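Structure, as C-alpha cells:
Omission of a single protein chain aside, the complex is shown with its protein chains in their original locations.
Chain nomenclature is as follows: A and B, assigned in order of appearance, with residue numbering initiated at 1 for each chain independently.
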Amino acid sequence: MEALLGQLVSVAFHGTAYGMILYVISVGLSVTMGLMGFANLAHGVFAMAGGYVMLSMMNAYGLPFPLALAIAFVAVALGSIVLERLLYARLYAAGELAQVLFTIGLILMSIAVARLIYGTLQQPVNLPDYMKGQFHLLGRDFPAYRVIVILFSLTLVMLLWFGVERTRWGAMLRAAVDNRAMAQSIGINTSKLFTLTFALGSGLAAIGGGMGAELIAIQPTYPFEHLVFFLIVVAIGGMGTLRGPFVAALLIGVTDTACKYWLPQFGAFFIYAATIAILLWRPAGLFGKAA
Amino acid sequence: MTIAARLLSRLAPHAGGYIADARIRPIEYLPWVVAIIIYVAAPEYLPLGSYILILMLFALSLDLILGYGGIITLGHTAYFGIGAYSAGILAKFVTAEPFTGLVVAAVCAGVFGLITGAVILRTTGLTLLMLTLAITSICYEVANKANDWTGGADGLSGITMNPVFGQFRFDMFGNTAYLYSLVFLILGWWIVRRIVYSPFGASLAGIRENPVRMHAIGAPVYGRLVVVYTISAMIAGVAGALLTHTTQFVGLKVLGFELSGDLVVMLILGGVGRLYGAIVGPLIYLVAQDLLAKQYPEYWYFWIGALLVVIVLFARGGLLGIVDALRARFEKARGR
Partner (left out) sequence: MTPVLETRALCKSFGALTVADTIDFHLGAGARHALIGPNGAGKTTFVNMLTGRIPPSSGSIMLGGADITAASQSERVKRGLGRTFQINTLFRNLTVVDNVALSVAERTDVGGGLFGVASKQKAVVAESMDLLGSLGLADDARATVIGLPYGKQRLVEIAIALGLKPKVLLLDEPAAGVPSLESHRILEVIAALPSDIAVLIIEHDMDLVFRFAKRITVLAQGAVLMEGTPAEIRTDLRVRQVYLGEDHV
C-alpha cells in the first residue's frame, strides 16, 4: 500500500514537472493559433533554440543557469521577431497548407543547422549544485530540479495570466482573439500586437526548452520528435485560450509519465488514443470555442 | 514562340470540371515512354527506378485527397504502411502469390481508410491534421511492438515472393520489380485520372474550394470526402504492397514521419492538384536525393527545408505551377 502510494506520488510529481514544461513551451503556440490562425508547426524550433542557447551559455561561457535562461529568452524572442516580420507575416492570409509546408521547411532547416553546429548528440546539462539535491517534504524526497521547474513554471503561468487579464496588452490580445476585425476597427494595431505576442510565445518556448533540457533532451530532431505532443496540448486544450492548454499539458504530462512507468510496452499509444477520443468528443478541444 | 506556347498548352493542369477535355493528350504518354526507355537503356538504375515508381503511385494517392480534395494530412503513411505490412505478413504466413497480396493490401488499407476517414473527416483544419498524425503514430507504435507479426524495429524479413504469373521471378537486378511497379503505377494513374475528370472529381474541387457552398447546394460533403479518402488509402496500400513485393522486406520506416514528410515535399515540389506533380516531384526529389544526400547528408534536409520555404513564398504551384505561369504569359501574349 505504502509502495503504491509512493509510486502514485512520484508519478504525479514527475508528470506535473513534465506537464509544466509542455505548457510553457506550448502556450505560445495556442495563442498564435488562436490569435493569428497560423498553423505554426515550427514552434518547437524556438524551444530547441532556447535550449541550445542556454546550454551554450552555461557550457562554453560558464554563465549561471538563471542568467543563461534569461539570455535564451531574449535571444529567441528577438530572433522570432525577425522571422515573424520577414516571413510569417507574409503568410497570415495564406491557406493552412501553405503555412504547414512553410513551417515544416523551417523545421528541416533548423534541424540541419543544429546538426551542423552542435552535432547529432544530445547536449550535456550541467545543473548547478542547488538543483542536484533532493527536497524533503512530508517524509518524501523530491528531486530539487523538478521542484524548481514546477515552482518557476507556476510563477511564469501566474505572471502570464495576470498579464493577459490585467494589462492593456492583455486586453488588446483578448479583443483580437475574440474578433480581429472588430479589434482593428477600434484602432488596435493588430500587426504590432501579433509581433509582440509571437515574440513572447517564442520566448516562453525558449524558456521551456532551456529549463526543461534535463527532461526533454536538446538534440537536433527535437522540433520534429516532440511536435505531436505540442500539437496535442494545443488541440486538446483548445486554441486561443490560456487555461485549456494548461489543463491539457498537465493531463498529458501525468498520463504519459504514468504510461511510461506502468505500461512501458505500450509507448505513447494511450496518449494518441485518448487524443483521438477527446477530439472526436470535442473537436475544438476541452476549452476551445465551438466552431 | 508559338511552338513554345503550343507545347505549354499541352501541359495545362488537370483540374477536371465540366468543360475540361478529358481525352488523354499525346504528351501524357511521355512519362511511360521515358520509363520504358530507362528500362532498356539504364538497367543499373532499375532498383532505384522501381522505388521511384512506387513513390509516384503513393504521391498520386496523396494528390487525390490533398490536391483535389483539400484534405491536409501528414499521416498518409498509415495506409502505405498497412499495405506494406499486410502484404508482408500475408506473403510470409499465408501465400506469397503477388496479385493476391496486392488485393489483400488494398482491402486492408481501404477498410482502415474507411474507418479512420469516417472518424477524422468530421473535423477540419488543424484538428484534422493532428488526428492524421495521431493515427499514424498509433500504427507506428503497434508495428513497433507487435514483434511476432511485424518483426518490430528489425523489420519483417524472410519474405520470398512467388514469381509473377508463375513466370517472372523478382530478381536481384530489379527487372521484374521495375515492370511490375510500372504496370500498377499506370493502372493507378488511370484510375486517379478518371476520378479527377468525373463529376465526383469536379465536386471534390468544389469541396476544396468552398465546403460551405457545397453544403448550401445540397452536396453530401462528408460522404464524398470519406469515399475519396478510402480510395486514396487503397491506392496508398497498393503502393506499400508493391514496396514489400519488390524489396521482399518491410521496415518500420514505411510508417514513419520521415516518409510522410518526404512524400508531402515530393508532391509540393512537383505541384499539388495537377496530377503530374505526383510524377515529376518524386522523380526529381529521389534522383536528387540519390545523387546528393549520400555525399552531403547534413546539407540535404537544409536545402529541402529552404526549398519548401521558397516554394510557399514564391511558387505555390511547384514546378508544374511555374510551367502554368509561363503558359498563361504566353497565352496572354498571343491573345494580344
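Just so we're on the same page, a residue touches a chain if its C-beta (ideal position, glycine included) is under 8 Å from a C-beta of that chain, and two chains touch if they have at least 3 such contacts.
This structure is a prediction, so every number in the text was calculated from the model and none was measured.
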Shown chains in contact with the undisplayed one are B
Across B:Ile52, B:Val164, B:Ala205 or B:Leu286, the one contacting the chain not displayed is B:Ala205
Touching the unshown chain, chain B contributes residues 15-22, 194-195, 197-203, 205-206, 209-210, 212-220, 223-224, 227
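What we mean here is this: only the chains that are shown with their structure count from here on.
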Separation of the C-alpha centres, chain A versus chain B, in whole Å, is 34
The answer for chain A against chain B in the complex is residues 33, 39, 87, 90-91, 94, 96-98, 100-102, 104-113, 115-116, 224, 227-228, 231-232, 234-235, 239, 265-269, 272-273, 275-276, 279-280, 283-284
Counting only contacts in the complex, chain B reaches chain A at residues 66, 72, 74, 119-120, 122-123, 125-127, 129-131, 133-135, 137-138, 141-142, 144-145, 257, 261, 264-265, 268, 272, 298-302, 304-309, 311-313, 316
